[in-house]
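First up is the structure itself, then whatever we jot down about it.
All protein chains but one are shown at their positions in the complex.
Chain naming follows the written order as A, B, C, D and E, and within any one chain the residues start at number 1.
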Amino acid sequence: MSGLQNLLVPAVLFFALGFLARIIRSDLRFPPDLAKILSIYLLVSIGIHGGYELAKADLGTALNAIFWAMVLGLTLPVIGYTLMRATGKVDALNASAIAAHYGSVSAGTFLTAIAYLQSAGVEYDSYPVIMLAIMESPAIVIGILLAAWARRQARSAAEPAQDPGARFGVSKLLHEAFTNGSVVLLLGSMAIAAIATPASLETVKPFVDDIFMGVLCLFLLEMGMEAARRIADFRRVGAVLVAFGIIMPLIGGTIGALVGAFPLGFDVGGTMLVAVLAASASYIAVPPAMRIAVPEANPSFYLTLSLGVTFPFNVVIGIPLYHAAAELLVAG
Amino acid sequence: MSGLQNLLVPAVLFFALGFLARIIRSDLRFPPDLAKILSIYLLVSIGIHGGYELAKADLGTALNAIFWAMVLGLTLPVIGYTLMRATGKVDALNASAIAAHYGSVSAGTFLTAIAYLQSAGVEYDSYPVIMLAIMESPAIVIGILLAAWARRQARSAAEPAQDPGARFGVSKLLHEAFTNGSVVLLLGSMAIAAIATPASLETVKPFVDDIFMGVLCLFLLEMGMEAARRIADFRRVGAVLVAFGIIMPLIGGTIGALVGAFPLGFDVGGTMLVAVLAASASYIAVPPAMRIAVPEANPSFYLTLSLGVTFPFNVVIGIPLYHAAAELLVAG
Amino acid sequence: MSGLQNLLVPAVLFFALGFLARIIRSDLRFPPDLAKILSIYLLVSIGIHGGYELAKADLGTALNAIFWAMVLGLTLPVIGYTLMRATGKVDALNASAIAAHYGSVSAGTFLTAIAYLQSAGVEYDSYPVIMLAIMESPAIVIGILLAAWARRQARSAAEPAQDPGARFGVSKLLHEAFTNGSVVLLLGSMAIAAIATPASLETVKPFVDDIFMGVLCLFLLEMGMEAARRIADFRRVGAVLVAFGIIMPLIGGTIGALVGAFPLGFDVGGTMLVAVLAASASYIAVPPAMRIAVPEANPSFYLTLSLGVTFPFNVVIGIPLYHAAAELLVAG
Amino acid sequence: MRSLEQKKLLTIITSKQLEEMILKKLAPHGIGGYTVVSGHGAGASGIQSGMLDIDTNILIYIILSEPRLERVLVEIDRMMDKGYRLKALVTDISILPRKPS
Amino acid sequence: MRSLEQKKLLTIITSKQLEEMILKKLAPHGIGGYTVVSGHGAGASGIQSGMLDIDTNILIYIILSEPRLERVLVEIDRMMDKGYRLKALVTDISILPRKPS
Partner (left out) sequence: MRSLEQKKLLTIITSKQLEEMILKKLAPHGIGGYTVVSGHGAGASGIQSGMLDIDTNILIYIILSEPRLERVLVEIDRMMDKGYRLKALVTDISILPRKPS
């Protein structure tokens, strides 16, 4: 496996640098808005790039990809929830909130995987980009339903308490899930790339393409610091959850690779990207939704898992693994 | 009119996306400094680009353009003021402050017009860029004079009250008008592009040119959100002022198109750009000047008109109209 | 001397524009995080660029350059300290803190010098970039030792007081010096450029190269404003220190030019860059270290000297002088 | 000079994600205005580094009269009961009253 | 430990555009220092979204003694009379006095 060699891409190395900087207690710090700005740029760029590619895509395959994105987004949280509850160490509301993160996706992990593929010279299908956009939201709905169910069970046991979800109503929750800022940015940019006249689209190409990898490096530098910053919270989170943060992406990655290889029939690169989508945990769209809809859950649990455990695991270990799995399933 | 087709440029579509995001109550939000950063970049880029073009320009035409920029900047506010006072619904100080905005210009609208022209494959003169820089300030002076006059009239009616303008003195006010940050950035960058050695100027070209349209898209995305955010303030502003925010750009655009076509003799693109300058309302240079010099005016009136009414009107409806008008006057 | 001609590069002109903007009391202002963001970009870009060049460099020369960087970083502060104490006008702790700044370096000045060389069409060795990274820290250690020595002397005179340095311990101080954020960014980016696979490094080149000069211009625009902002503090700092802020870079520049020309044997460009390193005063790495380790010193002294005196002096007068000196020593 | 009025300053410290929800909940209680500042911090629910939207904190400042404060606090108490993580502090302030127009 | 001193904390909430003017107006009254923080908000004059320079709010904090506060408030009152939109709040604070040097 030439995976380790392929980790020597600037994106991954900058992630490691950020991580290292915090470990050696450097005072390196980004101004608070920089990561937010970089993240907006990355979502817009990937959206435009994806929209451009998908305008040339096959409608049948695209719809199939969307269907399977929904399936993954809806089933992975249920698997995650069941797993956590089976340990007996995680209460139902925290399990609901955490599970939702694993049904959704991490754009940062996805982009790192693309950098990895480019560096390895591996071609990849463009459909996973649309799956990225689609998978942001459905898991949120499942997370909310799991939490509502957990509250109802607790209520039948105890006195009839308030249900924050109840007030919201299902339509409001669906609204929250699908108008999430990152979803709007991604889908909006895709739509714009599809609608805009080709000549005018050409004018934004340098912004969207040329500086993309450099911006990704800066973003991952900050994400490396963010991951390391969370290490102090490991204690708070506990060994069971940390283990979950490593096992769940392996389960998701396996399922994703199978989906990419068989029902979708993607190439090695595309299959690996579906595995990455399934394996990654959201740190943009899901946390705010859970804060509002499942306020009883402790944010430090899901943020630590998503940013401090699963993200670095996927970037450093997961991606080469999912690549190997994709090679096995597709080429093998 | 192929105008609608030409609206399918990324810049306009991103504006629409931002607007839409707020309408569907998405939680999409830019970090507070991003729009400020993008705006600094845009002013510097347009300045360097303009300075570079103007170094090759004809001095006579340039001086003529400057002269007419001053004429527009000084007369449009008087027209606007008279219009508002004629309705009997706007008090003199608010009318002064609002009028000043319409004598000045909006760089965002101007840049959208350029994106529109580029997409339509229409050539355009480079002189309007210098008019953009020149027109930022004169209207401020007129606004302040109108306000001083209004205060004097009110005073002769009532008891002799304090006049914030009086303390400042005319020289101080002129200083405020001409040292405005955006004026300094625009004129300064122009001057630098004119002075710098050609070889050294080449080194900043990729920064100024290649990523320009992409940055403009992000800026307009935020401006779309900003426009939609102001909708809630429509109620406060009232129907008369909202109507003014649509009629005034039409008047300004007509006058501007006439000035561009006849005394200046520009081509279709250049004529349209002068119309856009005249039609657009400032949201960078004038608001701070009015806050300081006409504190009695309500900022929510002029900000809502400028950002919430006239800006979106010009971007979506005005620009194709002014284009049609320019075609009529120049080609016809 | 064609030096003045070579000052007509956008980077220097934008510095002048920023300075001018404050002098004419323009309300031009950057959002607070912009300069920080630009500075992170510049450090990463110069690091990647340097690492790329150095991967091709001669190990012996590189080690020699590192050695002389250490020598400069360790001796310049002692010279500065002696000079200030000799005037009898600067107390020992302030002298220690100020001296440390002059043993370290200013990346902004270094980059301006590079822009100057590029504009003058002068070739330059790549070793000074690694000297830039190396010289950030050693002066901090000397500053801290000087301060500890000053405190010990004061203590033997008065009652045994608290020594903030004492608590820290030498290892802690060395840690602070070498894990400084800018050092980590520079050395980290260099290492990444050296380790990354060539193909993957290519993908970040446009980000790091194409927009570099433009970003530098914006950064220097802000630094010009920053320098002018400090003028109000000149009174506070006093004539002796202002004089020191001009004389010390001349001394440093002379020593640096000699080191570049003789023991290092660099070309004209490389010799000038070593002079610039020696002449420039830190405003990134050293101030925070001094705030923590020499809290008794007044920050307005060292910030005014570094940002308000030495930085503008070097950018406008120093760089052409050091160029002339380098020509004299190398070509002569 | 007009004399100072006694008012209350309510400061709510919470996650940026809850800003819109809280302001919408409080609006019906007749809040005349508010001011919001962003920051970072740490507390029982871990680090809020301020780097991503999801881990940025805000301080919401609301100047109000005592009777209005009572009603607003009841609303906030209800939110806290549901599990929302926020701190609500009240300070006594004197304020220069708005110019009568 | 030195004992705490009683001082006043003046907080001015206003538009970022007025920062320099206000600080210049207050300087002659012997302000020893100030701290400024940026934010957004809403009030009688509409939304201040914080996105553009023109609609950003600031909080200016000034620690001062009671007699100095009086004079500063007179100056602020005068600005409000002219129509400037700002809120001026006063809070009682205790402060660790500066180390005598």
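Please note the rule applied: a contact is a pair of C-beta atoms (placed from the backbone, for glycine too) under 8 Å apart; a residue touches a chain by one contact, two chains touch by 3 or more.
Not measured: the values here are computed from a predicted model.
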Next item on the list: Just name the one of D:M21, D:V37 or D:I62 that touches the chain not displayed here.
Entry: D:V37
Item checked: From C:I23, C:A86 or C:A232, residue that would touch the chain that is not displayed -> C:A232
Check: Where does chain D touch the missing chain, residue by residue?
Finding: 13, 37-44, 57, 59, 73-74, 76-77, 80-81, 83, 87-92
Checklist line | Interface with the undisplayed chain - residues on chain E | finding: 1-2, 4, 7, 9, 32-38, 61, 63, 91-96, 98-99
Notebook entry, point to check: What residues on chain C make contact with the chain left out of this view?
Noted result: 30, 32, 35-36, 39, 162, 164, 181, 222, 225-226, 229-230, 232-233, 236, 283-284, 287-288, 291-292, 294-300, 303-304
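In the analysis below, only the chains that are shown with their structure count from here on.
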Item checked: Interchain contact steps from chain C to chain D (minimum; 1 if touching) -> 2
Check: Same or different: at the chain D/chain E interface, is the fraction of residue numbers used by both copies above or below half?
Finding: different
Notebook entry, point to check: How many angstrom lie between the CA centroids of chain A and chain E, rounded to a whole number?
Noted result: 44
Next item on the list: Please set out, as single numbers or ranges, the residues of chain B touching at least two other chains.
Entry: 27, 29-30, 32-33, 36-37, 181, 210-211, 288
Check: Which parts of chain D, given as residue numbers and ranges, touch two or more other chains?
Finding: 17, 38, 53
